[in-house]
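Here the complex is missing a single protein chain, while all its other protein chains stay put.
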Amino acid sequence: MPNIANPTIFLSLVRRVLPWVTALTVALLLVGVYLIFFIAPPDYQQGESVKIMYLHVPAAWLSLFIYIVMSAAALGTLVWRHPLADAAQKAAAPLGAAFTFVCLATGSLWGKPMWGTWWVWDARLTSVLVLFLIYLALIALWEAIEEPGRAARAAAIMTLVGAVNLPIIKFSVDWWNTLHQPASVFRVGGPAIAASMLLPLLVMALAATLLFLTLHMMAIRNEILRRRLRRLTILAAEQSDAPAYAAAEPAR
Amino acid sequence: MGGALAAQFRRELKIARRSGGGASTGAVFFLVLAAIFPFAVGPDLNLLARIGPAILWIAVLLSTLLGLDRLFQADYEDGSLDVMLTGEMPLELIVLVKCAAHWLTTALPLVFVAPLFGLALAQDGAALVRVTLSLLVGTPALTLIGAIGAAATVSLRRGGLLIAVLVLPLTIPVLIFGVSAAGAGLADPVRFAAPFAILCALSLAALAGAPFAVAAALRYGGE
Amino acid sequence: MGGALAAQFRRELKIARRSGGGASTGAVFFLVLAAIFPFAVGPDLNLLARIGPAILWIAVLLSTLLGLDRLFQADYEDGSLDVMLTGEMPLELIVLVKCAAHWLTTALPLVFVAPLFGLALAQDGAALVRVTLSLLVGTPALTLIGAIGAAATVSLRRGGLLIAVLVLPLTIPVLIFGVSAAGAGLADPVRFAAPFAILCALSLAALAGAPFAVAAALRYGGE
Amino acid sequence: MRLEVSDVRVERGGRRVLDGLSFVLAPGNALIVTGPNGAGKSTLLRALAGLLPLAAGRIAIVGADHALPCREVAHYVGHADANKASLTANENLAFWAASLASQQGGRSALQPAEALASSGLQRLADLPVSVLSAGQRRRVALARLLVASRPIWLLDEPMTALDAASQTRLGDQMRRHLDQGGIIVAATHGTLDLSDARHLELRH
Partner (left out) sequence: MRLEVSDVRVERGGRRVLDGLSFVLAPGNALIVTGPNGAGKSTLLRALAGLLPLAAGRIAIVGADHALPCREVAHYVGHADANKASLTANENLAFWAASLASQQGGRSALQPAEALASSGLQRLADLPVSVLSAGQRRRVALARLLVASRPIWLLDEPMTALDAASQTRLGDQMRRHLDQGGIIVAATHGTLDLSDARHLELRH
């Protein structure tokens, strides 16, 4: 099989695959929206606001999934030094932050009617918030270190350390939340989900995953091209710098 | 003259925007810091609602001051400061421009992020508006006073913490009036007007005085 | 081997003690920080008593993390790191020694200053003991986890803030268990034992894991 | 317009590094400062640039229509490059051109692009300085001399890290500056082949 890790091969692969994936994503999204608004029943106690769930839950799932993808890429950077892994890492961070933010935003939009407040420091909500902050920190690291290779290695280590830490954080946040008297009578995860809700939910989850894959591929491609451009300019500059030297060089 | 100042201003913004500028770090630090507090004080919404303005203001205070360490140090280390001193532009003006650019790139974003996070701290609409306004007029004082500390420690390679130590005590007035202007609970606008006015006064005073202190500190530091 | 490590340890202590080492800065920062909270939240003693441990722990957390920026950066910039890498001593050990020295000179003082300040925050005797103990076993974890951030940002001049941003989320467990171990109010010792034990476990885990992450980050950063 | 230095004393860390130092430089004159490490070469240049206070004596520009501080008519190129790593060579020079541009006209200066070209850096102009090698950075710093025209050049070990080609290029630029009535004070450990340059040997 072709070595997909080779950026050039990857680029050609993307060129061929991307249109199909994009089309599939759009299709699934349309189906999902149709199911949500015409098939799925309104919840008897939550009313129409339950429809937020179809955006909220997939976002929540993806926020974790993307971190896993990013950690895998981080391993690629450190162990195999693949430039492709670098790009995959860098491209994943903002996407992860975006999906996590959607989860937070929809969640609190949902929380307003449900709890009468935008936010409660519920265990699960809070750990999602921490995940969001970790994404932001990694983005800050990426843009703080100028030289791409070095940034990739630093980010990779912080990503993996974060991966090790996330379970500990989840555990301690739960502990913290149960320690104090429950913040609110409502808990996240409302009524048991009916089958008629489950189908659109799963469709939306799949659509969201594909959406991520599409955006990720695009971002990786752009990152690879950006790096190539940088490298080529520097290279060209030096080739042009050399003759100027050779001309004036004293004969040895 | 004007051209030189404009060039200086553009340069600062460019440096902040470029990869390596890390202008956003301050905003993220603010978010992380504000998010840390509930883990310490517990998830009690009433309590959080009560100390919310304090949390927001302290978070802004720290992320503003701690972000100042490179304000002059970078120019000092790479020799830019020496060359600027050989220019005809009065150092005071250069300082003013640098502070303005720094406020624009680091402090102003906080003013917009703070209310968002205020929601998580159970602040109601009125309180959010107050926090935002108080931060808007208060942060310039923080940046300018902080700049004095940054200039005094310009030749030391261990900036951030030391600047905060020097400057935090001086910023206590800003903090007090800022929090009491932002302080939710006091419904009537009068209680807001007074501290708010004082806050503006503090910022204007800093604007008038700080540049000279900064310039003096930089000149001595350069020797 | 042992000799080299000992020399390294002595060197770190010397640098910290010398003028410009600024080992005391962290402690002062802690004091200033803990002192401005009352100004922000207001002089309500009950409130202060309630959030006292939280304030102390947050102040310690910040002064520990923000003091880490020069831990490896100084050696990186003046080339010492390069030369150390050419030595026979495994970098992991050097890292461990440096962290130990740093903890000794910056974190340990806080452990002793904190209870003093606890008095000002209306903490009773039992609470003070708990705060001190929790800080004593918790701070090593902070230093070690923070060191990872310091190593990852070693090539950056503008370290401090970014380190805090990277590391603060990771230190949330330490903060949670630290505060609840220190947490005044819960009288019975059982409520203390559990978080305290977990705190020790966290520090040990950091001790076992962090040096490798740090060494890796430094090696990659040096390229 | 002459640069007059009359028995200047400079102290650093409480020690007299320079004492009773005097000289006069007329347009077209170059002064090459040599001496062992720690003799005070850099100190002298920083004092001329107005970056160090004088413990005694005076440094004056004589013959300018209105008395000027030396620092405002002098270029100072020290050990540090005074360029931002994240900005391109062009951006750095453009900034210095704008901020060092002098009111009282003087000879017309080069555009940043021209200055870089005449330092053999034309193709490097749009790269961030951070990816340049030691000598390339040094050349960007020296190009500053050309983008704002100032009569006095204060150069601290200008040849450091320059390759052969760049060294000859800098030599030519210095000679041209002198021919146009400029003044140069340069500290060096090597040799600067400036015809009829005066030499000042500092000792401890």
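As written, the chain order gives the labels A, B, C and D, with residue 1 at the start of each chain.
Here is the rule we use: contacts are C-beta pairs under 8 Å (C-beta built on N, C-alpha and C of every residue); 3 or more make two chains touch, one makes a residue touch a chain.
It should be emphasised that the depicted structure is a prediction, and the values quoted were computed from it without experimental measurement.
Residue D:Leu162 is the one among D:Val33, D:Ala74 or D:Leu162 that touches the chain missing from this view. Counting over the whole complex, subunit C has residues 1, 3-4, 6-8, 10-11, 14-15, 18-21, 74, 77-80, 82-89, 222-223 touching the chain that is not drawn. Residues 83, 147-149, 227, 230-231, 234-235, 238-239, 241-242, 245-246, 252 are the ones on subunit A that touch the missing chain.
Looking at subunit D, the residues touching the absent chain are 12-13, 35-39, 42, 79, 131-136, 138-139, 157, 160-167, 189-190.
Everything that follows uses one rule, which is that only the chains that are shown with their structure count from here on.
Averaged Cα coordinates give subunit C a centre that lies 46 Å from the centre of subunit D.
Subunit B has its Cα centroid 32 Å from the Cα centroid of subunit A.
If you average the Cα atoms of subunit B and of subunit D, the two centres end up 37 Å apart. Touching two or more other chains at once are residues 18-22, 25, 28, 32, 39, 42, 74, 77 of subunit B.
Shared interface positions of subunit D, i.e. residues touching 2 or more other chains, are given as 85-86, 128, 130.
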